[in-house]
Structures are given as structure tokens and as C-alpha cells.
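Reading through the C-alpha cells given below for one structure.
For this depiction, one protein chain was excluded, whereas all remaining protein chains were kept in their positions.
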Amino acid sequence: MSATAKAVGAALPRAEVREKVEGRAQYIADLYRPGMLHGAVLGSPHAHARIKRYDTSEALAVPGVHAVLTGDDFGDHRMGAFVKDEHAIAKGKVRYVGEPVAAVAAETEAAAKLAARLVSVEYEELPAILSPEAALAPDAAIIHEDVASYFKVFDTGSTANVCSRTSLTEGDAAAWDRCDVIVEGRFATQPQAHVSLEPCGALAEPDATGRVTLWSANQSVFRVQANVSESLGLPMAQLRCLTPRVGAGFGNKMEPHIQPIAVKLALATGRPVKLILTREEDFEIVRARHPFKLRVRTGALKDGTLVAREVEVLLDGGAYADDSPGVLGYSLFMSPGPYRFRYMKASGTLVYTNKLRFGAFRGFGNPQVSFAGEQQIDEIAARLGLDPLAVREKSMLRPGDKWFGGAEVGSNGLEECIARVKAASGWAKRAELEPSAPGRKRAMAAACTAHISGLLATGAIVRMLEDGSIVLNTGAVDIGQGSDTALTQICAEALKVPIERVRLASPDTDGSPYNWGTTASRVTYTTGRAVVAAALEVEKQIKQHASEMLECDAADLELRPGGRVGIVGVPDKAVSFFEVSARAHWARGGPIIGHNSLVFEKPSVDPKRAIAVGLPFPQIGAFAFGALVVDIEIDETTGKIEVKRAWSAADVGRAINPLAVEGQLEGAFVQGMGLALNEEMVWDGPRLANPTLMDYKVPTTLDSPHEIHSIIVEAPEPDGPFGAKGVGEIGINVVPAAIANAAAIALGKRFNALPLTPERVLRAMLGK
Amino acid sequence: MTLALSINGRIRQVQAGLSDTLLTVLRDQLLLTAAKRGCNQGVCGACTVLIDGRPQRACLSLAANCEGAAITTLEGLQRDASMARLQKAFAATGAVQCGFCTPGVLVSAHALLSHNADPRTDEIRAGLSGNLCRCSGYRKIVDAVAEAAKEAKP
Partner (left out) sequence: MSVPGFHRPKSVEDAARLLAETDGARCLSGGATLVAMMNASLAEPKAIVSLAGIPELAGIAELANGGFRIGAMTRHAATAGDARLAGTLAVLRDAARQIANPVVRNMGTIGGSIGFADPAADYPPALVAANAEVEIANAAGRRRVAARDFFVDWYTTACGPGEFVTGVYLPPPRPGAGLYKKLARVSGDFAIASVALSAAKDANGVSIRIAVGGCGPRPIRADAADALLSAKFGDAAAAAAAGEALAAAADPVDDVRASAEYRRLVIPRLVAETVAHARAALEAR
């Protein structure tokens, strides 16, 4: 890149791409330490049981075994993002099949796995609660006897198997009386597995003082530190957490997996211990997308104007709360979609069941509520004989409109998103589309969405080294989505230096500023803001030096492309960053370091407009918008749906790196297509029936349309870095809804449950 | 027990038991970690390597059964001109996100181009259908292979 080219907006290759295409990138399983042992876990065979006793003698007799740990070896410390309800390893009880009950460290992976299987655990079985309805039955077995006393971030009265409740209401329910058309339905969505190609893993190494260095696959090195600290009762400062390259996350690496167990094994043996989950364990014990049960009702005037909506959610959180209270609250918060309603009420109940924990997964509840809400808008349009996108345009949030509950919406490019997908897809001529072959039905349909980017705390440190090159340290984990590149571009742009002059430090809890995590589509937006602010600090210091060096007022100075600072209007009066930094290091003032930290502070709810109970995110984020059109075909022989083409538009504020933005939209589309058409974790009684990639199928190249057209819309966010907002999740939200809308047009049948398998579609076609 | 395996053009002595796979030996003994363990069931494709010139799953290949075979991993293709074009195209088109699938995808793509220098889009899609990617939605991967093929033309 030339010195004068702009860094922001450039479709640059990934900063770390070379090591990735050469196979040199090191993921957690690629790390080896001298004297390293291998860990393995034993999973519970029961969904719900009391642990009576352990016998570890056979396991300890396996050659090469150094430690066998059970719940008895762990103190009574609990962790949890919203509710502190989870031990590092099962203690006293097991609450889902596969829950780790024992852990082994041994010389080889094979010995560790063999020994883990030889740990004998005596259980007293308890009734397994396998659905949220069963959890709410009056005589249901109680999964967490002590739920009332657990520490909670917010407490809405947890009793029996109810973990939390949330409700949000705005407007006057009398609005229902004005509706000319009301549609109502019950909807159900299925659990989806993340299937990050890299299974979860950790490597913990203790030093002589008992301090532990912990590498792990994660989305937040600081959440790792917090969770290990809480669940093992260790001071945070006793842990140094690091992140190698991460083989994708999508939410499943945001909160803990087996990091606490790896640390405990390392402390017990005094040796480095690497514990990498098998694919089966990754399915069975990490986390998955929540299955939703929804009741949704939407009303409109006969001209299509949306008026009122009520959403009621029953959420299965699985055995531990994890991020479930957040998912419930967020899904309700997003349940109107990007539309004006005169009355909006959303409420939900989160319950414990004896399944693995359900937690964060790209979209964070939004795809599930959108599946219902966006279908109801199409239903209304169909009843009224209106163009479904025209109905959306009529009631869409416009610039200046606030979100449900009263949150300020800074920028809003929804109108352009809709206009662009319409133009690109040939929306006006959609009725003329012909099937590609006899025996197939074809249809085009749309859906719209919004998503936040934001939440919580973040920081950035920009350091100028002696030679004037820059090291940026944010603590943000790049899980493959490209934030390292985007943040580097932001920093380079802010300081007007070539991108090659900026390098990003790897996340390290010892040296990086706090970053809540790579989640909530937040890194580009929140961390980018901190980078810009920290770079501004550096700029101020550069100018201070330069003003002394050039004997002028700092206010008369400007940064010039290529790492120079000079006097405005005087081209030959300038000094280089090298000269400035050398002076700072060796003569005046000390090294140039700029830093910034922030927490997202704008309120989610205006108490004068709305009543919120148990809303988990009081300060949530900036809003991005999106529109999607899909063109599908249905095989009339089998009912199988094929997506032929898709147009996904997203208002990202400003595309820091358009290539990476497109990558997010394309990847999110295919992941959403898997959710829409096929993917489902299936339980056979208490046991997951398909915890392998043989049985749980994700789309391949041949199942994914090549024609996924990404459309970037830029409505600059006032406080975003160069106007940017997030893009990580928005592309997945309405994929199931848009596909279901197309199926409804093709077949004249509505689908209230996911996935739209050939079976579900053919049965609907045949009325069977 | 000691086995002599031909890996990236060199004979390497490794220790292997009956159930040890080529993947385990490559990674844990030779520290050739480009091939990844994504599923250990032959489904995901992250462990794809060339065995006697054909892309195969290292996780489904018993090390003991690989004696006498010529094994090539991504590490062994660093000086290969076709691989260099693929690597360049993958970087330039944004075909790499998390990168965990990338080594396996590159090995499959390399094999595809070695017997079909000018593949159509549908041939690329078919040729890569044994390599799962959860990040990209595949479009940019397919485009990158097409770009590398174009680049190879005189």
C-alpha cells in the first residue's frame, strides 16, 4: 500500500493471512510445551443424578497417568456470566449427559482418555427434565436446589426451575383495537451447534510460584481469566491468559469450556497440561443455540401500517444459565424488528433443563424471534394483497426514530438496504421467475433486521516505538472475523501511517487493556472507538514534540501521510515520526503512549417510554440494519429446498475493510441457511443423538449458493470509528425467516417450526 | 515402534502404535501442524494431505499403513508454483477467515487444479465439497481457486 492510500475502506488482505495460508498459524492444539501432559475428561452418562462416590484407583493405575481429579478435588466455587450457578466440574450433581465429572492428566492423550474412561462414578439417578414445559410442571424435579441463593447480575425472582424472567412493554395496548388485521402464531426453533472448525481446547502451565499461564481457544481472554478465577477461587492476578489463533467462535468460545479444568490439572501436576476436546465432546459439553418456543401476535391497519405486537418466549436454557438471561433479554429487545409499533410487549421466561447449556450463538436470539416476526409481516402483506417489502418500508424505523424501549438510534441505513436489495434482486419482477427444471417450484422473498453492536468495556493502547512504528494493543480476540486487520486499519488511518507501520499485539491479560470480548458484533465499533481515541492521544503527544522541534504552535500542525508531522501550509516544515519518537525516548518526555478506555454508556431503555423488568443490558449499543432477499427452489418430489441466490444488504456505518464485511455477510448467510434448512441437534431421550459431523451436517460447498451478493450500505454512526458499526451477526438474523417466507409463497403454506427439512416441507405440501 | 515414513520428500523415523493415525504422528511427533484435527472422523477435511499425490484424510490413515507411501503436507508444498498461486489468491480475495480449514482446503484445491487446470465454478464447488468451512460461506474460497487458475494461464 502506498503511503498516501487510505487505510480505512481498503479491501486489504488479513494482517495474519500469510501464516494461515502457509499452515504456520498456531491454534491451541498446535501448541506444545516442554514436559507437557495431555488432559482428558469423563462425561456424565446421566442427564440428572446425584454423585454418590468416585473410585479413581483403576484410572490412577494406567501407566503415564499423573493426576485424576473429580468434583471432590474442586472447592465450592461457582462461575457464570449472569448467574453464578456452575462449578468448574460437576460437584454433588450432574445436570446433563456429557457434563465433565472427572479429569485426567497423563503422558499421552491416549493414556489420558483411557484413564478417564476407567474412573468409576456411582450415581443416584434423578428424573431428567428434557423440555421447558416439563421444567415448569408443578411436581418437576428441581435442577438447581439453591437457585434462589446464587449470586445474580440481576434478579427477577428465580424459583424452582425458573432461572429468570424478562419483560419490556411500550405503548398502549388499546392499539390492538385499531388493527384491521391480526395474525397470531406459535413458533418453535431448534438447537443449532456452532461447529467452529476448531474444537475447544486449553493449555495451562504453572510456574514455581503457582501462577498459571493459560492459552486457550476463546473469544475473550478476560472472560477466561474471570471464569477460571471464579470457579477455582484463584485471584485473577494469579492467572495470565493468552489467546493463540482461534479457529472461529460464533459464540461458543465466549464463556468458559474446559479452561478451569485444564488449570486445575496443571496445578495438581505442576506440569503444563493440554486438553483439547474431541468433536463429540465439543458438541456435547460446550454450548449451543437456544431452541425457542414463541407465541407472537402482530396487528396492522388495512393499508399495511404495523400497529401492535406481542411476543412471549419460553426459553430452554439448559443445565446452566451461562448467557441465557442475556439471550432472552436481547431477543425480546429485538423482537419488534426495525419497525414502528404503537404498542409493543415482549416477555419471556427462562428455565433450566437437563441438557447442555444453551448460550451465545451469532444472532443471540435475534434469528429466533425474527423467524416469527418477519413471517408475520409477510402474512399480513399476503392477507392485504400488498408487496411485503412495501409493508416493511411503510413502518420501518426512520432516521431519528428510537428503538423499542426508547434507546437512541444513531444512524439508520435501513431504507437504503431495502432499496438496494430490491434493485439487485430484480424484486419487481419476482413473479416472473421460472423454475430451473420441471418438478420444482421457485419463489423470491425478503426479510429485514436490525442488530446492535456495542456493550460493555473496552480499551486500547497505542505505542510508538523508537523508530516511529506503532504497536496497537487492545486485548480483543480475532476469532477469524478480521478484527485484527480492521483495528490495524483504523489505527493506521488515524495516524496517517502506512498499514505496514502498525502491528497488533496478541491478547494477553498481563499486558492488554481490558476487552469484554469478541461478541455482540462489537469489536470494530467499540474497540475501534478506543483505538481512534488512543491514537488521538498519540497525535497530541506527537504534535507537542513537533511544536517544540519546529518551534511553532501545536495547533498549527497536521499529521501527514507516511508518518510525518508538519506545519499546515508549509510543506517543507515537517519532522518524521522517527525523529519525534527518538526525541521522546532519549531526550524529552518519555515514550509516546496513547490509551483510552470506555464502556458503552447510552441507556437501552427510557423509563418514561417503557417498562422494563429484568432487561439484562441496561446500556446496549449502536444499531445496524439489514435487508435480505432470497431466491429458492423447492423440489416437489422430496420437499428439499435449495437456495439459488441471495442478496444480503447491511448498513455497517462504514466498511473499514469491505472484503471482511462481505466475508461476514456471506458466512453468516450460509450458517443461517444451515439453521433454516437442516441443522438440528437431536436428543434421543437424555442423550444427544448426533454429536458427530457424520450425523450433524453443516452445509458444504455444494449446498451453498455461489450467488451470495453482499451489499454494503454505509450510514455513518456518529460516534463510530470513522462511522463504523458492527457486521458480525446481522447477516444471519433473517435467513430462516426469508427462506420460510419464500417457501410460503411457493407452497401457500406457512412454516412455524425450523428447520425446513425435506420432511417438514413435503408433509406441508401433501397436508400430511 | 519405529516406522519410516516418507514425508515431504524426506524419510522420517516415527514411533507409532497400532491405532495411531498419520495425523497424530504428523502433529505430535513431527510438529507438522498445518493439518488440523477438526473431527477425527474424516468429515471436516481440515486434515487433508496428499498421499501418493491424491488428497486423503490424515485422520483416517493409520500411520502403520502409510509405510511406502509418499506423503505431502501443506508444509511440503511451500515451493510449489501452483500452491503459491493459490496462497496468493486466497489472501487477495478474502478466502481466509479463521484459517483452521485453510490448509486442508488448499491441499484439495491444489489437487483439483493439478488435474483440471481450468475448472468451472461448479467443478470447483464439487472439488472442494470434502472440506468444510464454517466462516466463509465458501463463495470467496471458490472465487480464489478460480483466480489462481486464471493466474496460471500463460
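For reference, chains read A and B in written order, and residue numbers begin at 1 within each chain.
Following the convention adopted for this analysis, a contact is a pair of C-beta atoms (placed from the backbone, for glycine too) under 8 Å apart; a residue touches a chain by one contact, two chains touch by 3 or more.
Keep in mind the model is a prediction, meaning the values are calculated, not measured.
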- Message: Going by the contact rule already stated, which one of A:Gly92, A:Gly233, A:Pro399 or A:Gly439 would touch the omitted chain in the full complex?
- Response: A:Gly439
- Query: Of A:Pro272, A:Pro291 or A:Pro699, which sits in contact with the chain we cannot see?
  - Reply: A:Pro699
- Message: Considering the whole complex, not just the chains shown, which residues of subunit A touch the missing one?
- Response: 113, 117, 280, 439, 637-640, 678, 682, 689-690, 692, 694-703, 757-759, 762-763, 766, 768
- Message: Under the stated touch rule, tell me which residues of subunit B contact the chain that is not displayed.
- Response: 1-4, 16-19, 21, 40-42, 45, 48, 54-57, 59-65, 67, 108, 112, 126-127, 129-131
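Note that only the chains that are shown with their structure count from here on.
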- Item | Interfacial residue positions of subunit A with respect to subunit B in the complex | 11, 13-14, 16-18, 20-27, 29-30, 32, 109-110, 194-199, 245-248, 250, 276, 278-279, 479-482, 659-660, 662-663, 666-671, 692-694, 698, 700-702, 704, 706, 708
- Spell out the residues on subunit B that touch subunit A in their complex, using ranges where they run on. 17, 19, 27-28, 31, 33-41, 43-44, 46, 73-75, 78, 86-87, 90-94, 96-103, 106, 121, 124-126, 128-142
